[in-house]
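A single protein chain has been removed from this complex, and every other one stays in its place.
Going in written order, the chains are labelled A, B and C, and every chain counts its residues from 1.
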């Protein structure tokens, strides 16, 4: 394992400590519950927004806590949903008079932890609503399965409800907005290499030198199929071929296009993919009104990328354009 | 080679096209000279700032073009200084009445290209000044060598002169500021894995499963020595042990601390390193007044990180805090 | 067959120590079509249990099991925290206030755990989860107790059934949990949760 790490069991707490030390004026780290929160939370003139998930997806979600996005993030261990108790305590710590919105990526473990926690929080008198994000088209939704996964598209839900809450929207309104953004957001990813969880110390799966995993999950879950590695052009065709017809996105649509790096892929390659996707969409009559290129929701050190489309309307566009001040910044 | 790429020879132009497509209102891509420039450049009430270097270090420098930072970046091929002609044409395209400042990382190829180009630009009547950046403590400076390399510390020079130029500083003033920032900036890096240039298709060097390269260059050049991989704590000791005594940074100093990812290392590990470095500096009486964690100057897909310190004073701090609007953004 | 509270505690200790010892093995099983953290979650969970052990209120078997449950579901994440926590919690309810556990109690505890797991995660038998080992194992225990076998023989039979059932999950397609995302590709590998049940049953039988 080639990682910067001390004791792998302390990987997550040590990372969280680093985030707090780098942002002393704006963020607070609460070691007992493994959480990062805004130093000024709760603010009683806005709904508080919390997202939890396993760790290993940074900057999601601990690095997008701040004005205009999350009020707190409660991560679990690497790739493990947070314990129910941590979710509950996080909700209590940031509980605002206007309520708490819990954002959850749709996975079995996360779903259970958040459902248990929100039941208990309600029992304690908190006004809590929970919203599930499930943008991953790689997984077929059906009553026989656990439903689609939440992946990089969660950024758009967080950004939209974060902006709306800053503008004073109430809990019902935030749920409406979050569900709306989730409903027009679709993602699919491709892995070129596996990732290595620090505590495991070895790659999570094996991938041949000339292979890629199409539709990979952000926890290294296998995707739709394993295929021979092809050119960037063909990869974009594959991703658009899965994402575009799913909603479907149609000629005349104005979209946000995100090329998200999975952790080990340099941003140069992401921009290369972006350019190809932008042009292919334009050729289909789909206009990219807003672009996102970089790392938003990663899978540790996995080389790979995901492509997300969001159908824009005036409301969503304005919320995405609103300012935000988060730890994950450049200058 | 596991990369998103079509024909490797088109890797750089395809990336540049992607950058321009993602930023249609603010950036322009000029394929003839392989350059990215602000759409509104030149602006005659400010000095234009240009940085060139090989590609493969993204976001440096093509993704930090924009208000408050560069007016243009002219990259060469991966790891190759730009051709002299491209530097010259870039300077001409953004030439402002207040002059042009050329920023160059101190490498043989870059130095020659920029010296030739600025001679020719002056011959054509342009007011040009050139500033070399050389923050890498891994390399010993002496009259027998080509001097120290410019690495991730170049961010601080770009940011400071970019802000000052936006505030109306003239060329002499910018040179003063740039030299001052460069003189108080020191960096050292460590590689955990080699990088793979797209056109080469295989790793640039070999590193054992339990080895790291201490003092590595951002082009994969070997560093001070090869050593056994150690814990994150010990790695930070090694980096601080090289950087701190070099200026030296002393108790009572207020510094900017940057943990820069070299391309393949996830940001979670960078924050972990940041937290350790922040605390070790504090224990030495050095206060971190400003923090930078993420990718600033990479080496393709190399796993690794560099640590940079900048001695802050009121002038430098204000310039670093000034706003900027660049392609490399999050929301 | 009736056992005292000490035996309940020693079985829980065996379970805890076995999960800690099998961290890597269970993690590797979860790497095949999951995310590799099953071993880590169980090991950290039961490490917490072992660390809290001496401080647990053990006024009766039920109270003791409830403390174990709270540690698991409160402090451990992933799917396993809520699932295993709920299982222990429901089992605890059956023997609340009792300091001895009869054969009938044991079967009722396991049935309660199974119902709790189903309620919490929405899974049924045949969907490739730990239920596919736990339910047949419980059936065997019930049958052997009814047939009058002694505790040792019951434990051995339970282990044999759990192992066979865990191996048989290889043929199943996952419909719950992370493995379900892979659809047909989940066929061909065993379910880590079911194998964990088999390993634990074997270890309990060995140390009876």
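Basically, a contact is a pair of C-beta atoms (placed from the backbone, for glycine too) under 8 Å apart; a residue touches a chain by one contact, two chains touch by 3 or more.
Being a predicted model, the structure only gives us computed values, none of them experimental.
Novice: What shown chains come into contact with the chain that's not displayed?
Specialist: B
Novice: Which of these touches the unseen chain: B:81, B:152 or B:207?
Specialist: B:81
Novice: Among the options B:162, B:217, B:261 or B:275, which residue touches the chain absent from this view?
Specialist: B:217
Novice: Using the touch definition from the top, which of B:67, B:149 or B:186 touches the missing chain?
Specialist: If we include the chain that is not displayed, B:149 is the one touching it.
Novice: Considering the whole complex, which of B:99, B:178 or B:197 touches the chain not shown?
Specialist: Of the listed residues, the one touching the omitted chain is B:197.
Novice: List the residues of chain B that touch the chain left out of this view.
Specialist: 9, 54, 76-86, 107-109, 112-113, 116, 138-140, 144-146, 149, 197, 199-200, 204-205, 217, 219-223
Note that only the chains that are shown with their structure count from here on.
Novice: Please work out the Cα centroid separation of chain A and chain C, and write it as a whole number of Å.
Specialist: 32
Novice: Between chain B and chain C, what's the gap in Å when you average each chain's C-alpha atoms?
Specialist: Computed from C-alpha means, the inter-chain centre distance equals 54 Å.
Novice: Taking each chain's centre as its mean C-alpha position, how far apart are chain A and chain B in Å?
Specialist: Taking the average C-alpha coordinate of chain A and of chain B, the gap between them is 29 Å.
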